[in-house]
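Here the complex is missing one protein chain, while the rest keep their positions.
Think of it as A and B in the order they're written, each chain with its own count starting at 1.
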Amino acid sequence: MVYKFAHLSDCHIGAWRDTTLKEMNIKAFEMVFDRCMEEKVDFIIIAGDFFESNMPDLESVQRATEKLRQVKDAGITTYIIYGSHDYSATKLSMIHILESAGLFRKVMEPQTLDNNRITLTVFTDIKTGAKITGMSGRALSLEKTYFEMLDHESFAELDGFKIFVFHSAINELRPKDLAHATSMPLSLLPPGFSYYAGGHVHSRSENKYGNGLIVYPGCIFGTDARDLEHTARKEKRGFYIVEFDTQVKKLKFIEMSPCEIISKTIDADKKTASQVQSALDQYASGIAANGKVILIRLQGTLSAGKPSDIDTNPAKELLKKNGSITVNISKFGLATQEVTKIAVMGETKEQIEEKLFKQRLAAFKLDPSIKDLKVRSFVSKLLIGDGGTTLAKDLVSVLRDDQKDNESKVIFEERIVGDALAKLKVDELE
Amino acid sequence: MQDLEIVGQVIAGDIANILVREKSGKKLELGDLLVAEEGDSRLLILKVYGLVYGSQVPQLAREMASGLKLEGLGAGLDYFEPHLRNYVIAEVKAIAQVINNKARIPKSLPTFFSAIRHIKKEDLAFLTKPDNPIFFGNVRSGSKVLDVPVFLNGSDVFTHHVLIPATTGRGKSNLVKVLLWNALGSGGKFGILVLDPHDEYYGRHGKGLKDHPSAKQDLVYFSTTPVKAANTLVINLQSIKPWYFDGIVRFTDAQNDAIDQYYNAFNDTWIENVIRDTPLPNGVTIAPRTLGVLRRKFDSVLGIYLDDADQLQCRSKIFSDNSGETTMQDIINSLEAGKIVVIDTSRLLDQAELLIGSIIVGDIFSRYQKYKSDGRLNDKPVISIVIEEAPRVLGTNVLESSGDNIYNTIAREGRKFKVGLTAITQLTSVIPKTVLTNINTKIILGNEMSVERRAVMDSASQDLSDEDRTIASLDKGEAIISSSFVKFAIPIQIPLIDEIIAEDNEPQNSPKRRVVG
Partner (left out) sequence: MLPDLTRITADLIRDLDEKINELALGEPHFSNVLRKYPFKKENFRPVLQERAIEGHTTSKLAFIDGGNGEILGAPNFSIQFNRICYCLFKGKERIQKSKDTIDRIEFLSCTYSSFRNKEIYYDTITYPLSSTFQNLLPSESDLSFDSSDRSIMDGRERADIRRVASIARRFAEWSFAAYVAQKELEKSDAIVMDGTLHAAFTHESAYAKKLYEATTEAGITVTGVAKTSRLFTDTGLSLIGAVQKFAEDCKLAFGSWYLPIAEVADMDHQAMIFVTKLNQQAKHVFRYEIQRDQHNALTLKEIDNIFFMLAENSRDITFAGYPFGCAVADSYGRVSEHDLEYYRALVMGEAGKQGNWPKFSRHIQSVDAHEILNSLVGL
């Protein structure tokens, strides 16, 4: 008997401030689920980051819930793990609520073996007999510690078709542009599974691991400009449909795209601001923009003039007029020789942020008066090096959150403070 | 000096060979460190290089006396005042002069007839803990270990290269383990790459660096057969640049030309395209024979070939066309983050091992060169590259036949870029003098081969000409550090790694972890 399941990840429902892109993202998710029902898959696996945050805006939640409900009514179970975005150590998460409502089946259920070892409950899909277990993602790659504690032996006896769901980048398998992201070695994945359903990495890949496959479907739409640029550069977006009996019979990538994306980098190196201005305007006037998402990046060090001399509005207006559904023109990659104040250059806002954090953190020193070794090591782990960068980014993202409709100011404040404290992990320090 | 402390007295000699009569029963040893006090806060540190018998009794009389004893005729006869008449003369040399706690090269003799005592902890108070300290071992006087730890500035030492010469079994590997262990505890000051052909450092079976309390943060292990939590040593073919083969694989001019053409045309995918025999886009043609030979070389060195389905395959699984894209970066980022990266090359063929070394070393070196030109080098940790059987890349014959390679380049100019070598070798004599003199610190372990001792001594930072016998008699774990960063060649006892591991891992209650779904 051959069964099939769908494997998707990184829906990031609720992502994007730009309403058009936010809508595209949700639409992509709806298309994926509709297709799953069309294909009559036996079950769906979501390998983390279903939502953009633990508590996304209610409109998005409502759209997602509707789809989940339809799928459930079609007799399809959805298995899920948390990703690095949609989990909160201190707060309730929407995933949890939806699980309580019976829309999800969460497949990470850790059991402590001893102080240093854990194992995971293995769930059996009633319809297909597939064995499913997994490890949720965590911020700061905390899941790596769990992986290190994971007792590989406890899965040795399992038979049948076995799926391991995870939400982590793997050193050996990640693409070049994730070289700086936190990631874990392949050897931490418990061996012997037939299928490793990966999430977290936003690009697609298929790899062998023992007799099994490690598959990343990538994100279904993307959460930032870089993802969209990759899409524009022919990175396919979508999800996998996997046919199996006791092993994978067929692996099929289903490409889905809610819209066309065009990405362009205009080289500003050694050009004057006005030269760049005209290059931008010229480019804008030359493309067929109708129905497309258009991303333009200005990059390089200007030989004369400042980035602010370049007015991106005319190009934007023009493209909008020509039917583009959304336009984003980024000047973050611009530097000037005139003002050397901009100490860092990057491709995206996030990268620049990250670089700035890194620079600042390099100068950070632990207060020598802190004598308690436990405290020292806790604080240094949290604040120094990669830990510090991640924490800073996390805090910024918490603080970036808007007040929800119907959320009182007091509740909002409480929520933000609570989230921030959670990121600071004050509870772990007792 | 207290009478009880006195072990001998200066009786004769010259600056290169001071004679000290041993006080009876004091049993001076080769290599003992002695002290002649020269007044308030001035002393000379002496080292024993030779021991000879001295006797007031003429040789013939001694022979006769022994005859009597041996032949059973000497009952009731004895040497009267034997300790006065038969004794030991120690041949010593001043190795350091200490004035007000500062050591200098000695330029005078100890006062005639000075009383001599064993060295004490306080005499070595000038051996202070430098910045970026790396612990090498304790000061050793003969075979006695003093409670005086020897720390050198790791940044200085590593960037100016380290040589660890010794024959097998004298403790090279243990020493490297100790150094790495101590570097691990230094909080990311040193990025050390260890190419480990015997897979002995990580501790795959048994104890090793993995047992260090900081191993989780600061130790990265790559292996073709990784244990849990270790990284797979898999390198994407696209990481391999043509010049990485320099000094490791020899190509003819025609082959080099072909490589250049393919690299210019296909950039990172040049190897794949050579193997697939892709025609060059610019219409240039390469003789099929040349390409054939190249393919065979890639097959033999990298294990790369095309299977029947025209899929690229790699026999050894270290090179891959679809995974390991970030391996080189991972390694280099780890080094740059001050971690220790151990690469298990035990299952690789020699050339593949050297090639991988060359790739990593080349990459990190060029990255550091760039940091230097960007003015960012100061913030970066020092890099050291530990290479076993160093003559494989630094041997005279290798350098002569295959030309310069990255190791040689680093030996010559690495220090400017904070990149150094830690070269381990049984054979020092086959490494060119020019390279040896560039290696500033030598941690000399025992060696019974006089040619090798000579080569080490001839290139040392201190005059070790008198150490020949001492070096020959060094026991396991006994070493001499010669370096321009020490005032004199310091004899040390290197601790046994197993003991350090046991010590640093005293059982402690780790906090209970909460694991949630």
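Here, a contact is a pair of C-beta atoms (placed from the backbone, for glycine too) under 8 Å apart; a residue touches a chain by one contact, two chains touch by 3 or more.
Here the structure is a predicted model, which is why all the values come from computation and not from measurement.
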Touch partners, limited to displayed chains, of the chain removed from view: B
Residue among B:64, B:287, B:451 or B:502 that touches the chain left out of view: B:64
Touching residue (missing chain; options B:13, B:50 or B:74): B:74
Touch residues of chain B, complete complex, unshown partner: 57, 61-62, 64-65, 68-69, 73-74, 76-81
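By definition in this document, only the chains that are shown with their structure count from here on.
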Touching residues on chain A, where the partner in the complex is chain B: 82, 89, 106, 108-110, 112, 115-116, 118, 136, 145-149, 152, 171-176, 178-180, 183, 185-188, 205, 207, 362, 374, 385
Complex contacts: residues of chain B adjacent to chain A: 188, 216, 226-232, 234, 322-327, 329-330, 333, 337, 379, 510-513, 515-517
